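Okay, structure first, notes after.
What you see is the complex with one protein chain gone and the rest in place.
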Amino acid sequence: MNYIDSNLKVVGTRPIRPDGIDKVTGRAVYSADTRAAGMLWGKILRSPHAHARIISIDTSKAEAVPGVRAVVTAADFPEIASEEAFVGEGPMNFRDLSTNIMARTKVLYEGHALAAVAATTPAAADEALALIDVKYEVLPYVIDVDEAMADGAPVLHDDMFTAGVNPKPSKPSNIAKVVTFKKGDADAGFAQADIIVEGRYTTKPVHQGYIEPHACLATYNPDGQVTIHASSQGHFMIRAYTAKLLGLDMADIRVNPAEIGGGFGGKTLIYLEPVAVALSRKSGKPVKMQMTREDVFRGSGPTSGASMDIKIGAKKDGTIVAAKQVLRFQAGAFAGSPIGPGCMCGFALYDIENVDVLGYDVVSNRPKVAAYRAPGAPITSFAVESALDDLADKLGIDPLELRIKNAAKNGTKTHYGVTHANIGFEQVLAVTKAHPHWTSPVAPGNGRGIAMGFWFNIGGESSATVHVNEDGSVTAATGSPDIGGSRASMGMMVAEVLGITVDRVRTTVADTASIGFTFLTGGSRVTFATGMAVTQAAEKVVEDLKRRAAQTWDIPVEAVEWRDGMAYPAGSNAGAFEPLDLAALALKAGRTGGPINAEVSVNAQGAGAGFGAHICDVKVDKETGHVEIVRYTALQDVGKAIHPSYVEGQIQGGAVQGIGWALSEEYIYNAKGQLDNPGFLDYRCPVASDVPMIEAVLVEVPNPRHPFGARGVGEVPIVPPMAAIRNAIKHATGLQLTDLPMSPPKIRAASDAAA
Amino acid sequence: MARQHVTATINGEETDFLCETQQTLLDTLRDVVGLTGSKEGCASGDCGACSIIMDGRLVCSCLVLGVEAEGSTITTIEGIADGEKLHPIQQKFLEHAALQCGFCTPGLIVATKALLDENPNPTETETRYWLAGNLCRCTGYDKIIRAVMDAAAVMRGETV
Amino acid sequence: MTSLSYAAPTSVDDAVKLLAGASGLAKVLAGGTDLLVQMRSGRVKPDLIVDTKKIPGLIGIREENGGFVVGASTAGAVVEAHAGMTKAWPGVVEALDLIGSTQVQGRCSLAGNLCNASPAADSVPALYAAAAIAVVVGPKGRREVPVEQIPTGPGRTSLAKDEFILEFKFPPRPARSSDAYLRFIPRTEMDIAVVGCGISVTLDANGVCTAARVSLGAVAPTVLLVKAAADVLVGHTLDADTLAKLDAAAQAACKPISDKRGTIEYRTKIAGVLARRVAAIAFDRAAGKSSGKAH
Partner (left out) sequence: MPTVVLSSGGSCRELTGGLTTFEVEATTFRRLVLELEQRFPGLGKQVEESMAVAIDGEIFQDAYGAVLKPGSEIVLIPKIGGG
């Protein structure tokens, strides 16, 4: 059923979320908030070296510490065969996942886990960690992506031969794979170009920055049953990977989803759970593990640092005729950076005849990269949207007009083989052009920048149930962890279909034993895919209710209508019966077939791609290089905003993460390849006084493949900010910056050099 | 390990507990007293998720030793509401959708209470600088600032 | 097992006896906003913690023969709320106000900030510019020490094992005197100073500087008192030439390191920039023009 053109009573309103009370009173239970009787504290020993061979690990002294009940190393984990797994943002190898959680023969980054201890008190666990005697053979390390690709660079994996190269190389390399996407003939295109811009851009690794450190509580029962209490972006993912890494049946593992304290992609894979289960199995006691903020920075995956070359050619009239990009992404210790989406997203916004994109997935001695909100797209768009602004300058065309002239439309074929359908980029550009922020004059001395962003958004597998309780109230349950208010949007869709008020619907997140498989929360997919499942489940309930009303009135089911939460006889000849509401039907459920429930599982197809445009005004203190964000507006095609407040929240949150990525966030390493800023003091996330209000403008071009027209919204907003701010700085100072973060020392050095 | 006996008034109730000398007030509140509303985001005073009000001052409970709480008066997130009746700050955070994951919310609500106790009519800038010690990664702060200023207006009796 | 013990003496003498009698490492605890972070990361493993907040006089502000006396454990937020200090020493107050977050403000103390002996401590350049005096107590009784003689290097002070600071004396202010403090950080809050600068001046009726003290933070192993920069100001108004010389003198005094917060070259340039901006605020305040709170 499709509700796009009907007048909606609940969808589009702004109700208070059902789980809100617990969160504002401190009662919500997050990953570290539970305890169990007889619980032990688990702690991990992490490598101080960026690259070293493990010669030996002697745990005898550690095991002798009073209070220590178990010590584990890689020996306690089965050797996993090399097998592809789909992890959050890209393919990753189960053997690598296991080795990333517990190093086997080599430690590949500072912070790499190589042993773990469980003890009765945290102090005893710390003392035991200090007594684990590890003999290392320290090896030369490499972190920067270009250095890692150079000949003679220290090689991380002797068995890594670059994939995607013909003939297959004979020498091991840090380049895991090469990807290419071509359309038309780039060289011919550049030959016709009147104006060409080129540039080399680099970005530093940045962390998702969720405030809740990873944590879990695991219990291995004598009968082999395992229960895990943990927050994540996918508790089914925890179950699947823990089972795989420990050789257990998934049916023997039950994962209870704790409230999650932010993820942004960083919690689409696991670090602690298999270790906690192994410690629990060895000690016979529940084991609680909790990363410190330092552990999170040293031991969990940020996104790639990258270096990129870009070349764009256009005719005098502004038509882009050719575009070329070479992207080099850090994958961290194991293969699997977001190089695929990185290559695909940059030019996906434009209708360009000749495109040539070459991408490298490069390992180096830092934590394995994990997904971070539209993985790869923010990095590649920083280069594309900056180069386009320079192109507009050279052409003497307004930068927004240049986008409008080349914008992708429905039917535009992308360079990676997909043809755009049901997209709203033109509408976003039109609203942007008319927006007061764009049309108002720039304050003297300030600079204004604009940049665009794209993300595919995905669908995928989701399960949802809708139960009508005996009193007619409704309980919905899905398998999707709720990070940003999805319980509210799920409840709203159910209420709309059933024709009742949203306060009559309570939505919960069901554990792995209480609902069908549901892929993780990520790829901006929950409102689209899980929303589709919960809507269909509600529709099945309506059909069932109509059948029960027909049975009650003893008339054919075709003669029953469902409106505003009640069954009505369809037309006078069907009989003058009093309408039956949910409570009435639920009361007699026993007589009309038993409990009123429906469960639907889908593999949702047709996720609508998202487009965004960000406008940013900055003031630059040229003497110190400090950049102040004076005004920020983010416009985005959201298909249909189910709960507008939480759609705006995704856009505002993504924009501010982008502001941090643009101006102040980076990993800083010392001479020994160790992280120098593993904490929120010197890893500088934006604070409340760093940013103005972020005006989020919702453009609604419905996605016909979703019952309410929704499309993913969570990832697009982090793509435009870096280039929007870079372009604003350029228009304020004339400086054409190409390296992130655009921190005060770099801006001051650039203005000194330009002077 | 000598554990010290501490008596403090927590959320209006006389509370006795034992804590080890090196145990922070945050760990004591969570693991001994059982109030898990205050959260550990960094344990170094840089994120504010563990904010409480101690003897009238907004502080990070991860930068206070449990033993220092002897004889003090402490308000945690669990003490902001009046029984089941939400404080205007909590109500406005919900109405403005000023939280997404909610992990920083307890610290922000306590910090907002301390702000409005001291400055009933803060400007946007004053609010942003006062709350600079409370990191939020989901919301981009916009709706939080609007919720705080709306709550301030309610407490001044100007709106409902 | 870490055997840490804690004591909260209620008299100076008890505190001194505890410190003197301590077998292992004893640390004084005032606000604790540095000490607890260092303990948690394992950089400091004390055996005894002496909490000074329960000693009368350690917390509080009083006027004394025209100047102010501030208890060593007084939290920054308390000093900021004190009308007398804010009027006489706006620079010291704004420096204290910049230490960490509102939450840190509720705990951090002048003594803690000074004795942690970080070259980048926010309040210390303002204390040096103010020529504040630290009243140190120990087994041999009290002694008064100019604040700039307390820190001797990163994390090290001239205090003996069994000494601690009781209070700080701020001298009486002659007419047309004022001070100011600025720091440079990449964000707008929460960062450790990349460079800090405190300046205190006294002007004559024509606006000519008759006395000055200039102090720079985070550009050397300890906070610096830069006499050459002060000499540039004395005898002059803040004209373009004086500003240029002040900038140069400030840069010349810098002996910074490159670290995760700033490079040598950048810190040196910014020291010159801040010196000019702070001097302008201090001169304005001394002339009674404005007392804008500079964040």
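Just so it is clear, A, B and C label the chains in written order, and each chain counts residues from 1 on its own.
One rule holds for everything that comes next: a residue touches a chain if its C-beta (ideal position, glycine included) is under 8 Å from a C-beta of that chain, and two chains touch if they have at least 3 such contacts.
Predicted model only: the values in this text are computed from it and were never measured.
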*Quick one: jot down which shown chains the absent chain touches.*
A
*Thinking of the whole complex, not just what is shown, which of A:A371, A:V428, A:I615 or A:L635 touches the missing chain?*
A:A371
*Based on the whole complex, identify which of A:Y109, A:F264 or A:F454 touches the chain you can't see.*
A:F264
_Among A:K311, A:R525 or A:R748, the residue in touch with the chain that has been omitted_ = A:R525
*Touch with the omitted chain, as defined above, among A:G111, A:G459 or A:P721*: A:G459
_Candidates A:V179, A:V497 or A:V620 - the one touching the absent chain_ = A:V179
*Touching the hidden chain in the full complex, which residues of subunit A are there? Just list them.*
84, 86-91, 163-164, 166, 168, 177-182, 208, 264-266, 268, 303, 338, 340-341, 344, 370-375, 413, 416-421, 456-460, 522-525, 603, 605-607, 712, 715
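As a convention for this text, only the chains that are shown with their structure count from here on.
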*Indicate the whole-number Å distance between the mean C-alpha point of subunit A and the mean C-alpha point of subunit B.*
29
_Residue numbers of subunit B (touch at least two other chains)_ = 1, 22, 43-44, 46, 129, 131-134
*Going through subunit C residue by residue, note those that touch at least 2 other chains and give them in order.*
1-2, 41, 188-190, 295
*Touch list for subunit B against partner subunit A, complex*: 1, 20, 22, 30-31, 35-44, 46-47, 49, 76-78, 80-81, 86, 90, 93-97, 99-106, 109, 124-125, 127-129, 131-146
*Quick one: which bits of subunit A touch subunit C in the complex? Just the residue numbers, please.*
123-124, 127, 294, 623-624, 626, 663-664, 668, 676-677, 681-682, 684, 686-687, 689-690, 743-745, 748-749, 752
_Parts of subunit C lying in touch with subunit B, wherever the complex brings them together_ = 1-6, 8, 29, 31-33, 36-37, 39-41, 49, 51, 53, 75, 77, 100-104, 106-107, 188-190, 295
